[in-house]
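Below is a structure I'd like to ask you about.
Yeah, one chain of the complex is gone here, protein chain that is, but the others are all in their spots.
When the chains are written out, they are named A and B in that same order, and each has its own residue count from 1.
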Amino acid sequence: MLIEYFPILLFILIGIGFGFVPMIAGKLVGPSKPDPEKLSPYECGFEAFEDTRMKFDVRYYLVAILFILFDLEIAFLFPWAIVLEEIGMFGFVAMMIFLGILVVGFIYEWKKGALDWE
Amino acid sequence: MNFPLPDFFPASAEIFVLVMACVVLLADLFKSERQGWLPYLLTLATLAGALAIQVGTAGADTTLTFSGMFVDDRLSDVLKSCLYITVFAVVVYSRDYLMARGLERGEYYLLVLFATLGMQVMISANHFLTLYLGLELLSLAIYALVALDRESARSTEAAMKYFVLGALASGLLLYGMSMIYGATGTLEISAIARKLSDPATNMDVLRFGLVFLVAGLAFKIGVVPFHMWIPDVYHGAPTAITLLIGSAPKLAGFSMAIRLLVDGLPTLAVEWQQMLMMLAVLSIALGNVVAIAQTNVKRMLAYSTISHMGFMLLGLVSGVIELRASGDIQLSYAFGSAMFYTIAYVLMSAAAFGVLLLLTRAGVEAETLDDLKGLNRRSPWFAAVLMMVMFSMAGIPFFIGFFAKLAVLQAVVAAGYLYTAVFAVMLSLIGAFFYLRVVKLMYFDEPLDTAPLVASSEMRALLSVNALAIAVIGLMPQSLLTLCATALGQAMK
């Protein structure tokens, strides 16, 4: 059973390898003449000012939280979707109740402006 | 595959509250400017409706549903009915306070309803998962409520503390539950009780789990040494939220203790009663002594909560589980006394915080003892109300608090813990000092603030009814005590 996953593991390792090989190759054959100006962060030619790790819009956090909620929701839908024909009407109605509650929450965040970026 | 449809009837009150919570949410979103009262009235209607459904569907039998995860018995009927009434009062008391501070938003009503739902689920839980689910629903709603005043550094700090410590407690509880699951192979409370007599069950793991379970429980009801959050949260939260935290959840906490310990682990009673005894004695001592040093009424009431919860635990300690097989009424009276104590405490606490809320107005908090000075001059009736509450909390006859203490102490003595009873009485006498100090301030000191009280008439009326209940039930406590005892007697069959 688990042996079917062996090619996947190998593939992931090869994928990572495929990332490193060009980097190493580029490092080897490319020039390397660093100077302080070249290594400073790019800011359209100006000297970099302030710290980069700055405060940013709280809406990004909001999106992250909403994403977690909805993604969990989808993770919950996955097994349900696969066996929907077997669990029949009972499963359908149960999930519709769940979705209904979710939609109420969705309406709430919509009306509260959590989804607005204007 | 065919799934049998679960019996929804026993859970109809829960379903009603859930549906109405969604309705309140939507109503709040789509209401017009002039319909500010809509969520408030809908919330009250929900609680009244839930009470009607609960009473209407109450039966003498114990019904299990949702594959044995949910139980509807007399105990849950009584506790839930008290719950709805308490939350109803809480919402009425809180409205003016919240409006004056711009906190009266739909979210408040929503979170209160979700907290109520959480408590309902806890009270009716017959399964560790249901219990935990209810507990988390309650806790998460309350964390958010404590932080309702986002501008206030003190509230957010309190919410943060509560959240971190609450998460820790949930962790402890879950850890204990998983241990017990490991030992018994089931999460269903009645099945665990059956498994206990199985010689193959690993008792060591079970006891280990029990320690965590008791720690988590002690944390949630706030008894020493797991009480650290109580004063800070009571103090930091807006008073209206303190009122909620200080009242209804105690009912759910009591139910949790009954379901987990009495229903789930009856034959381990020797172990958990020892632990609870220790917690109870420490709480009564610490709560009563430290409260004396407080100048802030909310903190004072917080320590008083700790001591009251200690008293409640004494009732649980004094149930002699060995009598269970013989059907002796001592058992149900001992646990019944704890339940009676809880209900009495919830009544008193609601009234006490209600008066504090009554004294506030826009921009003015009533938190310190100084704020209570000369209340008699400003409003003789509400000074009398607070006096009744304080007398009752101190355990002065003939208020409900006295009979609550009496019932517990009788049970303690009957169980053979004479010295504990003497100790509890002595500390109650010490505690009486700070309750009576409030009365002294109200009647014999000059008021610092002479502004007239502003409060809606429905709040005044309900607060008066609340105070009268403290006095009237104090005159005839036997009926409520019997109700509690029979409810518990049935739950333990």
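FYI, contacts are C-beta pairs under 8 Å (C-beta built on N, C-alpha and C of every residue); 3 or more make two chains touch, one makes a residue touch a chain.
Basically, contacts and distances are computed from a predicted model.
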When one chain of this assembly is omitted, its UniProt record names it as which of these: "NADH-quinone oxidoreductase subunit H", "tRNA N6-adenosine threonylcarbamoyltransferase", "Sulfurtransferase complex subunit TusC" or "Glycine cleavage system H protein"? "NADH-quinone oxidoreductase subunit H"
Given the contact rule set out at the top, which of the displayed chains would the hidden chain touch in the full complex? A
Residue numbers in subunit A that touch the chain omitted from display: 4-8, 10-12, 14-16, 18-20, 22-23, 25-27, 29-34, 36, 38-44, 48, 52-54, 56-57, 59-60, 63-64, 66-67, 70-71, 74, 77-78, 81-85, 88-89, 92, 95-96, 99, 102-103, 106, 110, 115-118
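Throughout what follows, only the chains that are shown with their structure count from here on.
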At what distance in angstrom does the C-alpha mean of subunit B lie from that of subunit A? 42
In the complex of these two chains, what residues of subunit B are touching subunit A? 1-3, 5, 22, 25-26, 29-30
What part of subunit A is in contact with subunit B in the complex they form? 83, 86-88, 90-91, 101, 104, 107-108, 111-112
